[in-house]
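Would you mind keeping the following structure in view while I ask a few things?
With one protein chain removed, the remaining protein chains of the complex are shown where they sit.
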Amino acid sequence: MSEGDTLLYLDGVTVSFDGFKALNALSLTLEEGEMRAMVGPNGAGKTTMMDVITGKTRPDSGKVVFGKDTDLTRLDEPAIASLGIGRKFQKPTVFEPHTVWDNLLLALAGDRGARFTLFARETPEEKRRIESILETTRLTDQRKRRSADLSHGQKQWLEIGMLLAQEPKLLLVDEPVAGMTDAETEQTAVLLREINKTRSVVVVEHDMAFVRALGVKVTVLHEGSVLSEGSLDFVSEDPKVIEVYLGR
Amino acid sequence: MKLDRTSFITLIAVMGAALVLALLNQMTAAASAAHVPTYVIALAGKYLCFAMLALAVDLVWGFAGILSLGHAAFFALGGYAMGMYLMRQIGTRGVYGNPNLPDFMVFLGWKALPWYWTGFEWFGFAILMAMLVPAVLAGVFGWLAFRSRVTGVYLSIITQALTYALLLAFFRNDMGFGGNNGMTDFKDILGFNVQADSTRSALLVISAVVLCGQFLLARFVVDSRFGKILIAVRDTESRTRFLGYRPESYKLVVWVLSAIMAGIGGALYVPQVGIINPSEFAPGNSIEAVIWVAVGGRGTLVGAILGAIIVNFGKTWFTGALPEVWLYALGAMFIFVTLFLPRGVMGLVRTSAPKEPEPETPAVAAAHEVTG
Partner (left out) sequence: MPRLIALLLLIVLVLPGSRAHADDAYDALSASALAISPESFDSVRHGIEQLAESGDPRAAVVIGALHDGTLYANDDHALFIQQPDGSYVDAHTGAKAPDVTDDDVKKVRVNNAVRSAIDAALGGLQLFAPDAPTRLHAATAVFTSHDPAALPALKKALAKESDPAVKRLMEQAQAAALLSAPDASEAEKLDAVATLRARGDQDARSVLSALAGQSGPVGTAAAAAVVSIDHFLQIWSVAQSVYYGISLGSVLLLAAAGLAITFGVMGVINMAHGEMVMIGAYVTFVVQQLMHAYLPSLYGISLLIAVPMAFLVSGAVGVVIERSLIRWLYGRPLETLLATWGLSLVLQQVVRSLFGANNQDVDTPGWMSGAFQLGGLTLTWNRLYIIIFAFLVVAALMAALRYTPLGLRMRAVTQNRRMAAAMGIRTPWIDALTFGLGSGIAGIAGVALSQIDNVSPNLGQGYIIDSFMVVVFGGVGNLWGTTLGALTLGIVNKFLEPIAGAVLGKIIVLVLLILFVQRNPRGMFPLKGRAVEA
């Protein structure tokens, strides 16, 4: 089961909003190079978990450790992003007034300081990297278009492309195929598997066909904690999971 | 840096108009039909200073999404710095003839110049302060506000409270800035009589040069990668954070830069209108500056300059011809522009002028919907 060192480790993470526990002593371990699918009904805490990992929400208690010993609960979003954790939102969020090219340019790993960007010029190296990402995400023809004019699926890919440009160690992907056509969904699964060759990925998804297509270990969240974990076949046989999804 | 056609035309127009007005004032006889009276020169200079304020507002509102309702405070602070220099130049020509103390201090029975007036007898120091004081205030305020992620209308309202607090403060006599009456009756600037036609013409041309310089600087900033990030912050702040950018430092940089630009505008404004008083801090002034930008077209820079000149020209005309109607017109302008002209005059120019060489691509058309 384990193929490398632990990349991300959540221990007893609890987050409550006005008494409602969005996460309830959630514990989770992710290996280096692993791809993990997270499923669970609405309100199970999937998005809150991502918020906690990326520093948007501070947990009331619990530990979130990245890599060997980096405590993520002490860092804010930009710091966590700079450590190499990229996040794709449920709703595609790209910089709409900018062209596809510029979106990728801004996402490229590099100096994020104002002093640098004020005088920065595009280097040949940057151009080469953007070209290659355009290739991967099949957006080469769209490079000059404003991202606001892209189709829904193209925006999703652009956002994944921006994540790649960040060169993260870990990608958090929230419902990447929501609203995509079947063909696009398939291509996305291929794309994610491709990405997983070099980086760890956590995918939150409702679409079971897509999860099956990914063919990875699945974690089922329910009411803020892990209900079941294992292969898709294993968890779909789990009586607890069946009860949550079908029972009552 | 590449300049687009509209920017180029704007620069030429501003410089050209200022030079022509100044020359017509200086080179023609008062009786001549081509003569431009000095009050027009002063008025034009005032408009250009307002254009600097508008440019500053557009930089933060149009490109960083910070709607400042207190930008006139930076303008006024710059103005006060210049006013202090001009007061020190009066010397013994004041009513009380005191070589060191401005009249209002003598009137208040003060014996010595307060420490914070030190150095204002030097022009260079005053100019430095006209930039530094707004910069420091903006820096402290922005550092607090942006770091704690105060955004949108909350930020707008506290900027308004900021200028309101300064308004109250400058009304106080014991602040040492002339209280209610402010500072006026200036005599010299760098040894030239501020009332003289030639000084006025020179100030107009200097204002035009400074405005063009500010415009080029703003253009450089928004066209840089920094500017692209700023726009990204404006539209999707949280996304930039997850990409590893710190929106607060980007906002702070542009906010301080904008405050400095406004301060310079204020410093040039004071010798041309001959007075600075606390009413410049009134919240209404800051909001008027925002409407200049809205009228001209937010986020275009050129529109800010255009809007400041159009609205202020309208104001001058209305208050002369139909003073009652001006507030109706101003109020209606706020409503009309926000409801029907979200892209301002620049939006009109771009959509209704088919002669423009670049064809209307779907991308541009969509931009009208998105950024409106």
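By written order: A and B. Residues from 1 in each chain.
Simple rule for what comes next: contacts are C-beta pairs under 8 Å (C-beta built on N, C-alpha and C of every residue); 3 or more make two chains touch, one makes a residue touch a chain.
Computed from a predicted structure; not experimentally measured.
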Only one of B:S7, B:N25 or B:Q160 touches the unshown chain, namely B:Q160
Selected residue (touches chain absent from view) among B:V95, B:L190 or B:L327: B:L327
Interface with the undisplayed chain - residues on chain B: 67, 69, 141, 144-145, 148-150, 152-154, 156-158, 160-162, 164-165, 168-169, 171-172, 283, 287, 290-291, 294, 324, 327-328, 330-335, 337-339, 342
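In the analysis below, only the chains that are shown with their structure count from here on.
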Whole-Å distance, chain A centre to chain B centre, using C-alpha means? 45
Sites on chain A touched by chain B in the complex: 54, 56, 76-78, 81-82, 86-87, 89, 93-98, 102, 105-107, 112-114, 117-120, 145-146, 148-149, 162, 166
In the complex, chain B residues that touch chain A: 221, 224-226, 228-229, 231-232, 235-236, 238-246, 249-250, 253, 362-363, 366-367, 370-371
